[in-house]
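The complex is shown incomplete by one protein chain, all other protein chains being positioned as in the whole.
Chain lettering (A and B) follows the sequence in which the chains are written, and residue indices restart at 1 in each chain.
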Amino acid sequence: MSKYYLNDEAGLSKAGNKLYQLINDLYPICRSITGKGVRQTLDILSELIPLNKIEVPSGTKAFDWELPDEWNIRDAWIKNSKGEKILDFNVLNLHVLNYSTPVNETIQLEELKKHLFTLPEQPNLVPYRTSYHSRQWGFCMSHNQMMKLPEEEYSVYIDSTIKPGSLTYGEYFIEGELKDEVLITCHVCHPSLCNDNLSGNVIAAYLAQHLSGQQLKYSYRFLFIPGTIGSITWLSQNEDKLDKIKHGLVLNLLGDSSNFYYKRSRRENTEIDHIMEFILDQDKRENTILDYSPWGYDERQFCSPGINLPVGRLSRKPHSEFPEYHTSADNLDFVQPEYLAESIGLLQKAIFVIENNDIYINQNPKCEPQLGKRGLYKSVGGQRDQKDFQIAILWILNYSDGKYSLLDIAKKSGLNFQVIVTAADELLKAGLLKNKIAQDG
Amino acid sequence: MSKYYLNDEAGLSKAGNKLYQLINDLYPICRSITGKGVRQTLDILSELIPLNKIEVPSGTKAFDWELPDEWNIRDAWIKNSKGEKILDFNVLNLHVLNYSTPVNETIQLEELKKHLFTLPEQPNLVPYRTSYHSRQWGFCMSHNQMMKLPEEEYSVYIDSTIKPGSLTYGEYFIEGELKDEVLITCHVCHPSLCNDNLSGNVIAAYLAQHLSGQQLKYSYRFLFIPGTIGSITWLSQNEDKLDKIKHGLVLNLLGDSSNFYYKRSRRENTEIDHIMEFILDQDKRENTILDYSPWGYDERQFCSPGINLPVGRLSRKPHSEFPEYHTSADNLDFVQPEYLAESIGLLQKAIFVIENNDIYINQNPKCEPQLGKRGLYKSVGGQRDQKDFQIAILWILNYSDGKYSLLDIAKKSGLNFQVIVTAADELLKAGLLKNKIAQDG
Partner (left out) sequence: MSKYYLNDEAGLSKAGNKLYQLINDLYPICRSITGKGVRQTLDILSELIPLNKIEVPSGTKAFDWELPDEWNIRDAWIKNSKGEKILDFNVLNLHVLNYSTPVNETIQLEELKKHLFTLPEQPNLVPYRTSYHSRQWGFCMSHNQMMKLPEEEYSVYIDSTIKPGSLTYGEYFIEGELKDEVLITCHVCHPSLCNDNLSGNVIAAYLAQHLSGQQLKYSYRFLFIPGTIGSITWLSQNEDKLDKIKHGLVLNLLGDSSNFYYKRSRRENTEIDHIMEFILDQDKRENTILDYSPWGYDERQFCSPGINLPVGRLSRKPHSEFPEYHTSADNLDFVQPEYLAESIGLLQKAIFVIENNDIYINQNPKCEPQLGKRGLYKSVGGQRDQKDFQIAILWILNYSDGKYSLLDIAKKSGLNFQVIVTAADELLKAGLLKNKIAQDG
């Protein structure tokens, strides 16, 4: 059995606070799919784990794609005719169209408006907009601000560059007992958006730190990677590793107060799907299980038909269907330490199942064994619920015929997975069970 | 992709009116399982399509059956003691028991009553009754009329013949790109009943006309055939054709105002079942899906265990469970042009799916292809819903792995089948898809 230990409530609470602080540090950075913002982000996350930073040159082929030139930005503003800054990149980096070309001009309001992006239906919010693949310059502002702009001349200034460089991502690998891997991935390409990328980033980094140094069955691979193009790049360069990936999770939108959403992998019937559904089913909060759909985050790539990995996604919000999505409202108020802590707690329970979901073979399959003579009618630990433990013993013995995993047995019995694992451990010690892999040799 | 085009609303409305007129012409004819009535009916339907009329001699063996002698009737009446006609075949041919032997006698009321059929629970209606397999003479009248008949002598006259001849049916074949066939069949053996046979007859003939001259993937075979014995005859003489029949529909009861009923084929999980369920599911009207049962219309024969074709039935009424069933109330008021038009519209949508439900293979299955560089982020037509089109592109790419047909993808995505077909067409043109059959060679 894996010795994987989980944080207790106090540990989770402490982790939540620490990660919220980390989000504070990461929030001001202007990230994109390439450029210095990603590098700075990986540096900060390296406070938790020694991330391996990989640079892939612009122009590199990645399946059907080619890596774009690198974008960097130093400053940007709009000034009115009096020379007053009415919009400033340094105040909020969402104000600049991500991947904007440079500009330095004085123009009329009518011309300016062609380069402004607003949200008429959410007039107080600044939208997040990108233009990776068609070259243009632009600014994002609140609709209310735009409506109030007087007819006058404006100076527009964007000090950016788009030129050959590289795409950057972070990778972290923990070697377990098996070569089989669990893949945990999150995107790091969104600028000042807290729930939509930073919550996933800090939680993935924390899980990596927490798993490091534990005695693990699986190997774990963490990716901190630009969305779409980053994942496509990684997949195209690591095809030889894919058959080792037995379970995977895309993490994002994990810092807000809403209930959990789990989106199944494309294969829809994989072990990670069963595990997440079980964990959510036993969770006291309501939750939603979604079938796979070909949009959302990087599950799109991991679950494309020629890749088709057992990768699901855990979030607390459905992708794109919440008012703060891709706006300035996805800020430091939108995420909170307690929700980050809850998300970590849930993920640790899932990892506990991943680590311990073995199949055992009852060594005394003809009728029940005499448990009394082996001391298996007595409690073997103080805090455990004794009645559940006794029932767990019977369920495990009855269904350990090589077809049912401990998770299957937990589902059938309705018992808590921890009780099942404890009971299986006692039966192993008593020689009444063998691990199927050990028995099959 | 098939180029099959559907009628628009105006076209459907026009068709409904035309078919209602045709029902008016067909209504007075006295049809039976043999005889001149069927021949006259096929002549009238030939206004729409050049039907092939087949004559099968009386006495021919058809599996467990033998074709009966041909029945023809010229006149029939009952006169009271004053010589007044109190019942006249020429007013309503339901008045004569179908397949009645001839008679010319004067008898007392008591004796007459032994030969009368009425509906005590629907006392104003005249029933439709047949006696194909035991020879007798008889009349059908309203229960109210019978109850008022005075005790006196009556003259009964039926000028009919039952003698060797043939069973007649109509067949129409449209050759498509494939030898694989769609079978559409309806019975033509009921006398003056509008919904129960004429609605199916005119709609089948109209579909045949509408399909003729179109560029079709499938071949289409239409049968206008006497119920039970006609279908048994056709099946016994065409066993070599059965393995070409990939989909089939029995059409009947399609002219009244009620919601649609679809009865699954015996195999219950065939493509035609999935198609009809999908079409009805997307239809705004309520509907009922019935599992197969071994009674009803000619699906009984097409789905007998040794034939077992993928043939379902579309109706707007369940078989036999409506008050007008097999009575004089199934008349020209019971069916209406608008309902005929609705039925045609629904069937054309089903044919559109039949024609286009192909399986494609994504040619760029590893991660998403870059759609932008292929212009697939832009609308490719004015009236189409652009957002649905973009989502359809992703669904098709993700699930075109050789296992999912376009119908499967439409179901998974909840999108309209037309949008799916349009998007697949664009992907084909962009070289991102290949038809599975083409790819498998």
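By definition in this document, a contact is a pair of C-beta atoms (placed from the backbone, for glycine too) under 8 Å apart; a residue touches a chain by one contact, two chains touch by 3 or more.
Remember, it's a predicted structure, so these values are computed and weren't measured experimentally.
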| item | value |
| --- | --- |
| Among B:63, B:157 or B:377, the residue in touch with the chain that has been omitted | B:63 |
| Among A:155, A:258 or A:398, residue touching the chain not depicted | A:398 |
| Which residue of A:237, A:370, A:386 or A:439 touches the chain not shown here | A:370 |
| Residue numbers in chain A that touch the chain omitted from display | 362, 364-370, 372-373, 391, 394-395, 397-401, 412-413 |
| Chain not shown, touching residues in chain B | 62-65, 133-134, 228, 231-232, 235-236, 266, 291, 293-295, 300-301, 303-308 |
